[in-house]
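Complex shown without one protein chain; remaining protein chains in place.
Moving on, here comes chain A:
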Amino acid sequence: MLGNLIQQTVNALTIGSIYALIALGYTMVYGVLRMINFAHGEMFMLGAYVAFLVLSVLVGDVGMAGAIALTVAFLVAIFLVGFIGVGIERVAYKPLRNSTRLAPMLSSLGVSLSLVTGIQILAGPQPVAFPSFFPVVRYEVMGGTITSMQIGILVAAFVLMFGLYFLVNRSRIGIIVRAVSESRPTAQLLGINVNGAISMVFFVGPLLGAAGGILYASYYGIMSPSMGAVIGLKAFTAAILGGIGSIPGAMLGAFILAFVEVGGTALLPIVTHGVLGTEYRDVLTFAILILVLLVRPAGILGEAVSEESIVYKREF
């Protein structure tokens, strides 16, 4: 029983940390632009594909040793996807920044479809086996099984999240991003480079998303062009649950979602004496989301309706 508890906790933490990495991208973009970036799930997918490409070049053509090649491929892929994110913002969102609020969202839907279709054409629509980034060793902890892969994912995700925390709360760049997020016109009046701050957000968000994608693909051993859709929706849900626009909220929401999902799978059949099976997991998850939003419409850590969102409401 204890072993099972430990194991399910680790399962939830693993999937939760991947959700969190992606949810951060949604929430940061919303924070500065009040826009939902539907193409963000595709950054997650691109991360896996770019890493796979870099890795096959490094190992196949350059002949680099395994462990170094993996580290290099991971870093190259996340930075590359970060730059792709900045490029997408420049081309698809920036020209629409002063039009209606719906325009950039539709644009992001278009970007999302183009990226999925593009990868389908280039790499084929079928799922591809993905190499493991960590050697898989099993540890038995009081009857529960934990793999080195899960530990690796947890460590990598927490390092990245702490990195983000320091970047946002302790660095000058972070101050600028927070200022823009608080009020874009005021920040601009104070001489802050608003475009730079937005580019920064579109660099860091996709970078974290890509890292999530690589960890995810290497955890499950598989990647496909459509992998961003389902997981992107889950991460988006996590961001809403935690309060969209709030960075700690996205992390909290991601872990709550993961624990509810795992708990639902584990406990639903037991609690209901087999009436509701594990397939009702998503029903439970979204029922909880609806309940939370009924009580706290802005999400768990979201700020209450601000003056700015009232202005936006009037625009519709």
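Quick note on the criterion: a contact is a pair of C-beta atoms (placed from the backbone, for glycine too) under 8 Å apart; a residue touches a chain by one contact, two chains touch by 3 or more; residues count from 1.
The working rule: contacts and distances are computed from a predicted model.
Peer 1: Any idea which of "Branched-chain amino acid ABC transporter substrate-binding protein", "Cation/acetate symporter ActP", "NADH-quinone oxidoreductase subunit K" or "Multisubunit sodium/proton antiporter, MrpC subunit" UniProt assigns to the chain that's been left out?
Peer 2: So, among "Branched-chain amino acid ABC transporter substrate-binding protein", "Cation/acetate symporter ActP", "NADH-quinone oxidoreductase subunit K" or "Multisubunit sodium/proton antiporter, MrpC subunit", the name matching the hidden chain's UniProt entry is "Branched-chain amino acid ABC transporter substrate-binding protein".
Peer 1: In the complete assembly, which of A:Val72, A:Ile222 or A:Leu293 touches the absent chain?
Peer 2: Checking each option in A:Val72, A:Ile222 or A:Leu293, the one touching the absent chain turns out to be A:Ile222.
Peer 1: Considering the whole complex, which of A:Thr147, A:Ser181 or A:Ser246 touches the chain not shown?
Peer 2: Touching the chain that is not displayed is residue A:Thr147.
Peer 1: For the chain that's not shown, point to the residue among A:Thr14, A:Thr27, A:Ser107 or A:Ser181 touching it.
Peer 2: Of the listed residues, the one touching the omitted chain is A:Thr14.
Peer 1: Suppose we count only contacts with the excluded chain; which residues of chain A make the list?
Peer 2: Its contact residues with the unshown chain are 3-4, 7-8, 11-12, 14-15, 120, 125-127, 129, 132, 136, 138, 140, 144-145, 147, 149, 220-222, 224, 230, 261-262, 265-266, 269, 277-279, 281-282.
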